[in-house]
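The complex is shown incomplete by one protein chain, all other protein chains being positioned as in the whole.
To keep things simple, chains are lettered A, B and C as they appear, and every chain counts its residues starting from 1.
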Amino acid sequence: MTSTSESSTHSPVETAAVVAHGRIDVRGAVERVRAVADVSGVTIVDEPERAQLTVAVGGDGTILRTLARLLGTGVPVIGINYGRVGFLASIVPERLEEDLGRVFGGEYRTIEQPTLEAQLDGEAFVAVNDVVATSSTLGRMIELGWAIAGEDLGVVSCDGMICSTPSGSTAYNLSNGGPVLVRGIDAMAITFIAPHSLEARPLVVPRGAELTVRNASADVGAAVLVDGHRSGDLAPERTLAIRLGEQRSLLATLPETTFFGRYRETFTS
Amino acid sequence: MTSTSESSTHSPVETAAVVAHGRIDVRGAVERVRAVADVSGVTIVDEPERAQLTVAVGGDGTILRTLARLLGTGVPVIGINYGRVGFLASIVPERLEEDLGRVFGGEYRTIEQPTLEAQLDGEAFVAVNDVVATSSTLGRMIELGWAIAGEDLGVVSCDGMICSTPSGSTAYNLSNGGPVLVRGIDAMAITFIAPHSLEARPLVVPRGAELTVRNASADVGAAVLVDGHRSGDLAPERTLAIRLGEQRSLLATLPETTFFGRYRETFTS
Amino acid sequence: MTSTSESSTHSPVETAAVVAHGRIDVRGAVERVRAVADVSGVTIVDEPERAQLTVAVGGDGTILRTLARLLGTGVPVIGINYGRVGFLASIVPERLEEDLGRVFGGEYRTIEQPTLEAQLDGEAFVAVNDVVATSSTLGRMIELGWAIAGEDLGVVSCDGMICSTPSGSTAYNLSNGGPVLVRGIDAMAITFIAPHSLEARPLVVPRGAELTVRNASADVGAAVLVDGHRSGDLAPERTLAIRLGEQRSLLATLPETTFFGRYRETFTS
Partner (left out) sequence: MTSTSESSTHSPVETAAVVAHGRIDVRGAVERVRAVADVSGVTIVDEPERAQLTVAVGGDGTILRTLARLLGTGVPVIGINYGRVGFLASIVPERLEEDLGRVFGGEYRTIEQPTLEAQLDGEAFVAVNDVVATSSTLGRMIELGWAIAGEDLGVVSCDGMICSTPSGSTAYNLSNGGPVLVRGIDAMAITFIAPHSLEARPLVVPRGAELTVRNASADVGAAVLVDGHRSGDLAPERTLAIRLGEQRSLLATLPETTFFGRYRETFTS
């Protein structure tokens, strides 16, 4: 939305990498990517960190992991959708050759978006989409104590809590009633999962304000999911801290792929 | 709400049972119940099925299990709240002696409420509050196909689905945005948990219409929770059927304990 | 949903009436209805009350008014949709001749649904869809005191309140977050419009429980809308009473038109 976070003029791509480590078999698609690279004069390299551009083939999970892996490298990631939702991907299989050819020719935009930094038991995690603390016992609610910028906000009985970047706002956050954060906002959304108290409403919190989440249950453990992957546990009385991170993810899209276009295609059809 | 489902004149209780098998240590409270029985001339019997009235000491979970156990026996259950929420209990620990004495003297109402019957892989379950089908893999959505009265309603990407009785409508159903079904309604509420499609809205379905839920995910299993307890699994392509059951649960309350009074005390303070 | 409320075998229609007093010019459609009647051997009569079946041509507003007018007469109403939403209509203009010919031949179902009775300042109103009390001053909230079955439920700051039949549950009630009441439920839904207190959740209330709504604002008037039409005013300290009514509306549909089919066509495309 702002001039500093998007750019759409690029020189032709000389080196690219392909990533496809999802659950779905996309070997045929990877071959097609290699063929387009061949035709376009692009050299495929093994390490995404050393490429000019990385092509992620799979669902949103694959694209998220690739974005996370490449944080800080300046290498943008373009997604080819072989998953179910595909909010992050801008190329569909049917148009792989045509659209990827354009991308290799320099026709793409890059979008910088905020990430989250989480601290749990002395370990640090970075999330591109969201950090979730959720009861790890099926059918048992947890009690989560929470605070923002050091101010105690009480305890909520719930299934869990989602802290999401603008990129993640259209994913699990939206399913739980959270707001859509349009690209360009430097903030995170906090949304409870199945809160039993009726006052727990979604909040949007600016950069600089840290969220802390404490497991206030005596006997129910919580899992911490970073971009959908279980990354640790929030045992009773442990605390998880989350804030907007220093690094930014770097997603590549076709020039004509807009946030609202993707939103409408995904949610209103 | 209707004359047939509530009754508030009773003869004094002659035999009662005490149930207290929850996670909380309530031995002191059980002793106090026995002392009140002693003073009131009530004989405590071991088997709840043979008592005139059963006293459940604990949280809503304990009361639910006791209600379920006593379905079809005609024995009402009165709850003493040693849990967190206590929506079903009408006696608080501070007034145990006074209020239980009144109950043993015949001062209580009984409330008949609909139950749910669920069928899963040839096995039948009865629920007092709710039947939930929920992804059994943390962080993975499931696809649930659903139909009502034989009419296919499509597939919803979600964390799960809740089918709730009026009694259960103020529990997990409410946390997920479902409506409150006031006592006296012979219907069940169907509410999705974190649906990714925005059209999945809570429905209220009358007696006689069966809900079927099919796990349409290729590779994610679902757990089936009956009144909060894991009772089975909904493997991919298996189907769960739920309808209002023939039996009715029989909750006893103090004469002055009303649905709305409990609702306001629990949710608006 | 139950055998008593729906019937789908009818003898051929001998007399029909046409109603079309909406805002939209549907004279061409009325001519087409008359032509189908002519071909089918159906005599068009002037008074809907004396017809075997009444055809309402227009939007949902026209169908609602016709249903209300014919309460108690036993004359069913079939709708041809010339409006925007058309949830109640089962015939679309493109298939008018074909589908209306089938209806005149006896191929239709009739659906009996509960109505609401409202009392305001000694005057009685009957609603097919909903009764709404809403602030009559743009930009000013009102305070509504409410009670169900004589039990006081406090005061809510809001724009208004909707009391809806099952038929009306998919209309304004749904827009305000209320639940869908599937056909066959003998209950009404109560949903607040823009409540400022976060605990005001939709309730479903059984037959026999009366809702009273009091304008507790010192200086803001409220309008009372019956099926969308302003029917009176709720001045400060006046009270409106609403309950499920004795009469039932009688909607005719094509045999293949189901509640869920209409729901999916209307809301999920």
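Of note:
The criterion applied here is as follows: a residue touches a chain if its C-beta (ideal position, glycine included) is under 8 Å from a C-beta of that chain, and two chains touch if they have at least 3 such contacts.
Keep in mind that this is a model prediction, so the values were computed, not measured.
Hidden from this view is one chain, which touches chain B at 198-199, 201.
Residues touching the missing chain, restricted to chain A, are 1-2, 148-149, 151, 153-154, 174, 178-187, 189, 197, 199, 201-206, 208-209, 258, 260-261, 264, 267-268 (touch as defined at the top).
Listed by residue number, the positions of chain C touching the unshown chain are 23, 84-85, 132, 134, 136, 138-141, 157-159, 172, 174-177, 193-198, 219, 223, 225, 228-230, 267-268.
Just so it is clear, only the chains that are shown with their structure count from here on.
For chain B, the chain with the farthest CA centroid is A.
Chain A and chain C have Cα centroids separated by 45 Å.
With centres set at the average Cα position, the gap from chain A to chain B is 38 Å. Among all residues of chain B, those that touch two or more other chains are 174, 177, 197, 267-268.
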